[in-house]
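Handing you a structure now.
A single protein chain has been removed from this complex, and every other one stays in its place.
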Amino acid sequence: MEYIIIIISAVFVNNIVLAKFLGICPFIGVSNKVETAIGMTGAVTFVMVIATIVTYLIQHYVLEKFGIGFLQTIMFILVIASLVQMVEIVLKRVSIALYQALGIFLPLITTNCAVLGVAILAVQNDYNLLESVVFSAANALGFGLALVTFSGIREQLDLLDLPKAMEGVPIAFVVAGLLAMAFMGFAGIV
Amino acid sequence: MNKVESTFRNMVLTLFIVTLVASSALGFVYALTKEPIEAARLAKRTRAITDVLPEYNNNPLEDSYKLAADGDTLYFYPGTMNGELVGTAVETFTTQGFSGEIKLMVGLLPDGTINDISVLEHKETPGLGDKMDKKKSDFSLQFQGKDPMDFTISVTQDGGNVQAITASTVSSRAFCDAVIRAYNAYMEGGKQ
Partner (left out) sequence: MTQWKNFTKGFFKENAVFVLFLGLCPTLGVTNSAINGMGMGLATTFVLVGSNLVVSLIRHWIPDKVRIPTFIVVIASFVTIVELSMQAYLPDLFDELGLFIPLIVVNCLILGRAEAFASRHNLASAIVDGLGMGLGFTMALVLLGGVREILGSGSIFGLKFINGDGILLFVLAPGAFIALGYMIVLINKINKKSA
């Protein structure tokens, strides 16, 4: 039952992009086509879940054991950077098409605040290993939900006649605000 | 730009040295800031206690004790003036807030009368539930000086004496839940 609450909270109530403001750069950068959005979500999910597992282990068996908690930021970001490097190598072998579609955005997952943010949040919320896995997977799902929904909307926005100044990023932000407003309706569910 | 080749040895060496220097520098800063950080944390807690208790001259943090309640712990910080108990600050919680957990610091006089209440943490909606904070409205002032034996701690909608925050009955109910938890724990086993 606890897990259902974690999932609903992470996907809807505290959506990582629309409520917690993490993962905005890819949100704006990759969301103009539904296809790339889905591909990005897959890559982020993979990195986010594994990163959370590894950082959980490091936090409990290294940082806390030796009292070097202040090295958390450095260790966590190094783990994430290495993971992304590995994903790049694996993708090059397994699916060159997806690798090329994601392009520059793949290494950018390293600087995706959502991945580091979720890793830190899992530690702050004092989750055990299984809860951390569920939490990170749910957040990745929430990220994907926001990203794919938004890219669908943006594909439609491109067909509109807008004042020149609003085209592109500005209108995207205003629409994101409306989407965030819609998600606020989920507050109070858990 | 670079005069150093990317041989395996050089790469490992560079990363090792950089990380070593970085960790040492950080270790130094950590040692430097360890005490101020502890002091800041204690000051914050002490401020919350002073807000809700009458004047005291002991160190409530040193004399604190805790009790288990409803799956979590309540912390009791007694304040004494020259050895005589003047009040106990109880750090209490509720999980029934509209947006999650709410933490309160309830100041109780020795006989259980409420002296004052401060909000420690909450995630309630700005403009609605967040009015439980003293800075936003007088909602929490109505508890001052009230004895829960005479002043029923539940919202009027539930037959109690507490005027709920307009359009925020859930937050108000949760607030009462936390206060009752503190009072009951104190009366049943907290008095020391």
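Each chain carries a letter (A and B) given by its place in the written order, and its residues are counted from 1.
As a working rule, a contact is a pair of C-beta atoms (placed from the backbone, for glycine too) under 8 Å apart; a residue touches a chain by one contact, two chains touch by 3 or more.
No experiment lies behind these values; they were computed from the predicted model shown.
Asks: Of the residues A:A81, A:A101 or A:I153, which one touches the chain left out of the display?
Replies: A:A81
Asks: With the missing chain put back, one of A:I6, A:V30, A:A51 or A:L71 would touch it. Which one?
Replies: A:L71
Asks: Among the options A:I28, A:V54, A:L98 or A:L157, which residue touches the chain absent from this view?
Replies: In the full complex, the listed residue that touches the missing chain is A:I28.
Asks: Against the chain that's been left off, what residues of chain A make contact? List them.
Replies: 18-25, 28-29, 70-74, 77-78, 81, 107-108, 110-113, 116-117, 120-121, 124, 165-166, 169-174, 176-178, 180-181, 183-184
Asks: Contact with the hidden chain only, please: which chain B residues?
Replies: Chain B touches the chain not shown through residues 1-7, 10-11, 14-15, 18-19, 22, 25-26, 29-30, 33, 36-37, 40-41, 43-44, 126-127.
Basically, only the chains that are shown with their structure count from here on.
Asks: For chain A and chain B, what's the span in angstrom between their mean Cα positions?
Replies: A distance of 31 Å separates the two centres.
Asks: Can you list the residues on chain A that touch chain B in the complex?
Replies: 70-71, 74, 187-188, 190
Asks: Which residues of chain B touch chain A in the complex?
Replies: Chain B reaches chain A through residues 19, 22-23, 26-27, 30, 98-100, 125, 170.
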